[in-house]
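Removed: one protein chain of the complex. Kept in place: all other protein chains.
On to chain A.
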């Protein structure tokens, strides 16, 4: 299925927002401080944008609120903003007239449904029947329901409405009769107005007088209710969708789903705390009935499908399958396979060498996903927004069909900002929570499961092989500026040496010379006054990436010769290398040297940096081939020739007495600091940090 790519309302927060007044600027700054703003902040931003006469901003923030854990009050406020502002913004992909027919007090549900539906891409107008009047409205051809001419009828009914005895004789007949009562209503609706039906299934009450005996008693009410739910599922054909309230209730807990006080006070059969959840899932099923579900899951690799960074740890070093962390990633992959089998198209979007990434799929014994599960495999060093656009164009999908999953908050933010139509799923820091995060996302819902669903990825893969279309790359400079990056030059000392040695020992891709040296060797080399060592940390507003780049250069004649230059995978593509080049040139000038000489020694993994020196304005030297180092290329650049790095980050030198591993720790004895460093560089921790 192909969708237009530009009709979706971006549901992500609009950062940076145009500051229309001081209030918006102040709130936007607060929102920028965390990746997912709180419900209260989303509400305040929606209200502030509405006040400032910016309906687009107001709607965006109202919709963003639905992805938080906002309660009834926050949702009510956002629903009010949406009601007033939606007419003034670009139309949503679909619109529909939705009748809510309830067996209990459904006014809160009906009031929140338009907000939830807009999040799913459907602008709805609602009609609500009188309290408990659902059956009369359906049966009376002249009722308000039919005058409203609905596209969708939601049967918001509760377990009390099922006419089942406490303990019934002949349970088969009782169940069949009850199911028939409901399917007859569906048929009447379908026949009279052609509307689609979305029915809530019955949440089986948690209070069971028969106790555990109920399960052994075929005619017991809880047993009958469970059977009715199952039979309704079997009976629902074309044009009928179910919202599995029994599952939702079990998931949040039956005690949280039903609150007797509010049932007796005002006939709330669903606790008011759970009405937003019910509205969200009902909206997903309505969206599925109208064909606006999301269709493609775009997956990062490192620390998303497996633990660790493939380019640094190697195939044997990634966590997948074995150990608690490895099992968490394997479980996530298993869940993704299930999504694929239900028709969700899978794509990979990774910053990796293509061949290395494919090798992991082909050779790692812990991999659950296979290469032919992936419709489009995008592993390269382009920024993720560019890759995501290319994936959508190649697969012939609208951007509003994509859901992007990445463990790295900065990548998520880049996609949110630059490809707003894509839904971005924030994975928790702990991989054990990945399956839950994906399972809580309701917008992959489809109306029916067909044989084509399981084969859909194959269809899209074929399309990807044919397509050559490529979307225009967005400008990244603005995004990089918004990341608020700071590169800090820190001294090589007993605190930084372990991390430097670790990087020297394992960095493969961004590594110009691939020289492996032990900590002792590095320390000896650095002690020579003719040696310059640059250690650089990088932080942005999401994360402190720690010490990520190392340069070792030695004086050689009139030149500063770069012996080692490497950078961690996780900060590739952020222009840090351009700033580091500026630091190397400055170091040469400081030492009164005329030139900087660089070398590139090719390895199976470092093709990424083959052109680095050329790009930085170095000239290739006509040095005779050294037979001991075939393929090595030397480069030279005058130290005082003009050089202008992109300047998308601050570059500073660490003040003396500052702990390079983070906080200021004046007065802490070195021994204690060393322990602190050791604690931070245990292999397991470090691996999980290599994002």
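Simple rule for what comes next: contacts are C-beta pairs under 8 Å (C-beta built on N, C-alpha and C of every residue); 3 or more make two chains touch, one makes a residue touch a chain; residues count from 1.
One rule holds in what follows: contacts and distances are computed from a predicted model.
**Q** Name the absent chain as its UniProt record does, using one of the following: "Cbb3-type cytochrome c oxidase subunit", "Acyl carrier protein", "ABC transporter permease" or "ATP-binding cassette domain-containing protein".
**A** "Acyl carrier protein"
**Q** Using the document's definition of touch, tell me which of A:234, A:261 or A:363 contacts the absent chain.
**A** Hidden-chain contact among the options goes to A:261.
**Q** One chain isn't shown here. Among A:35, A:71 or A:231, which residue touches it?
**A** With A:35, A:71 or A:231 as choices, the missing chain is touched by A:71.
**Q** Kindly state which of the options A:24, A:47 or A:156 is in contact with the chain not pictured.
**A** Only one listed residue reaches the unshown chain, and that is A:47.
**Q** To test your reading of the contact rule: which positions on chain A touch the chain that is missing from view?
**A** Answer for chain A: residues 43, 47, 51, 71-74, 76-77, 79-81, 105, 107-108, 261-262, 265-266, 268, 272-273 touch the chain left out.
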